[in-house]
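First the structure, which I've put down as structure tokens, then a few questions once you've had a look.
With one protein chain held back, the other chains of the complex are shown just where they sit.
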Amino acid sequence: MMDDAMYASQLFLYAVIPLMKEIGEQYGYFRGKSGVVQLSVNLPDGVEGLHFVLEDGAVTTVLSLHERPDVSLHFARQQHFNDFFLGKTKKMPKIQGFGKPGLLIATFRTLLKMASLLAAKTPPADEPTKELVVRLYLYLLSRGISRLNRLGHPSVREWATKSPDRVYAWRVEGHPDTAAYLRVKAGKSKAARGLYTRSQPFFTMRFADLDSALSILLQTGDFLTLTAEKRLILEGAPEFGAKIGDFMQLVGSYIQG
Amino acid sequence: MQLSREKLIALENKAHELRRSIVDTVYHAGSGHLGGALSMIDAVTLLYYHRMNIDRANPKWPERDRFIMSKGHAGIGFVTVLADLGYIDREDLKTFNLTGSKLGIHLDATRVPGVDASTGSLGHGLSIALGMAIAARMTGKDYITYCLLGDGECNEGAVWEAAMATGSRRQTNLITLVDRNHAMLDGNTEDVMKLEPFQDKWTAFGFHAQTVNGHDFAAIDRAIGEALARKDKPSCIILDTVKGAGVDFAAGDFRWHYGAINEELAAKANESLEKYHRERVAALEGA
Partner (left out) sequence: MGIAYTSLDTTKLSTAEVYAHTLCEIAQEDPRIVTLTADLAKSTKIGVFQEKFPERFVNLGIAEQNMFGIAAGMAACGLIPFTCTFAIFNSCRALDQVHTDICYQNLNVKMIASHAGTSFGQAGSTHHATEDIAIMRTMANLVVLVPADGQEAAAAVRAAIEHQGPVYIRINRGFDQVVYPQGIEDFQIGKANLLKDGSDLCFIVCGSAVFSALQAARELEAEGIKARVLDMHSIKPLDKETIRKAVHDTRRIITAEDHTVVGGLGGAVAEVIAESGMGCAFRRLGIQDTFSPIGYHEDLMSIHGIDTNGLITAAREALKMDFEEDDDWADEV
């Protein structure tokens, strides 16, 4: 049985930090850069982390440790790691990579940008940023729920175990690039990006526009009002929508503290 | 308005014709629900030959008063009225129950003119009658719907669903009658399934319930008059009758719920009916 701190660490590692790829790409921080950037943390069972392989700006995310990363941010204490990503501290972890200043700075910029985007309580002003934030959240939530299942979080695992092969999707009208989905089958889960086109998903949470999506994701609005105003349409039975909604909030609760 | 003596005697004469016709039809069919047909025929006579607004030329006249004989097995009784009114051919009575006949124990509304519902499965008639009464109100029509039930039939829960709804809706354009002949197939009603206190039950369901002698035209007529006048509650008229009334060997005997009549019994029955009729006319003349 994991404790809340562990769930939080796991979600930061595998649902939040991977978003650096999308952010780096959107703002061009990694343009022209090559090398390996790694973030890691000491957890009770050992060191865990992930790394990004950059090749002339193209980013590949690998959910494991690299032998010799060019840039490495390592958190010696789990508490520090959690607090950092909760936004409670700006104290930096152990940094290696001053030999590649360009890459290092790009990493910091990406981290800072991620902090500001995800910590925002109000929606961004311009559309491209709105799109990005929605995409970030949907990837975060889909990966987060999948990760909780893998970790054996009781309520998520129970649901996934009983599930026949089903796909749960999130989408925003007119913005297919923000879509994400989660496939679940007999205890297994897989978070994926984009629209599921093989057949109609078992359940879809469809937002009328970016603002509607943001109001749910930034928690400025609520499900019921949005549904009544038809800004949020649940395609599929309400009971299953409620379940997914609960899991979204569960992920949120861990990463917001 | 009270019935005149002449009218009463005319009704008795008509009822007598019909009783004879019932025995005759049972004889031709070989057997039939004699008891229940004879117990109800007086009330049916009063309805069809005095109270009900019908068109003898058109059994489907939309404005007609409706009659639902919920105790569908008494078809052998009702059919004599239909023949007398000319809705069916008198000769057809001789084919009752025979293969290919349109007349069988339970009259088929889709085949026999003048039958407003195909009853036979007991307990349905009151609901159907209620539907017709509701339709009348919905379409702004004045017709009255009469529903005649058997007393044993009132064992069926469906009857009470309909009664509850009728009472609840104050459906005064529906008049319920019960042929309380105190007998059913397996025995007397109170031995098989107690109905008493029977009138109280109807009252409890929101009816203005009355019990009258089911062989007394004047009494039945007064009850119907009272029922028609009431606008606050629907009425139930419990007709206290004798199963097989008029045929001495059948009267009051539950075994004549359904029985066979051969030539000998037919002759005896007719003799009994003649005597019964004479006595009743005498009583009316003397009164």
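Letters are used for the chains, namely A and B, taken in the order the chains are written, and counting of residues starts over at 1 for each.
By our rule, a contact is a pair of C-beta atoms (placed from the backbone, for glycine too) under 8 Å apart; a residue touches a chain by one contact, two chains touch by 3 or more.
Just so it is clear, the structure is predicted and the values come from calculations on it, not from any experiment.
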| item | value |
| --- | --- |
| Residue among B:Pro113, B:Gly131, B:Gly225 or B:Gly252 that touches the chain left out of view | B:Gly131 |
| Among B:Leu98, B:Met164, B:Ala204 or B:Ala267, residue touching the chain not depicted | B:Met164 |
| Hidden-chain contact residue, picked from the options B:Ser4, B:Ser121 or B:Asn262 | B:Ser121 |
| Residues belonging to chain B that touch the chain removed from view | 62, 66, 68, 109-110, 116-118, 120-121, 123-136, 138-139, 157-158, 161-162, 164-165, 168 |
| Missing-partner contacts on chain A, residue numbers | 14, 18, 21, 61, 63, 142-143, 146-147, 162, 164-165, 185, 188-193, 198-200, 202, 223-224, 227-228, 230, 233-242 |
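We take it that only the chains that are shown with their structure count from here on.
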| item | value |
| --- | --- |
| Whole-Å gap separating chain A and chain B, where each centre is the average of the chain's CA atoms | 80 |
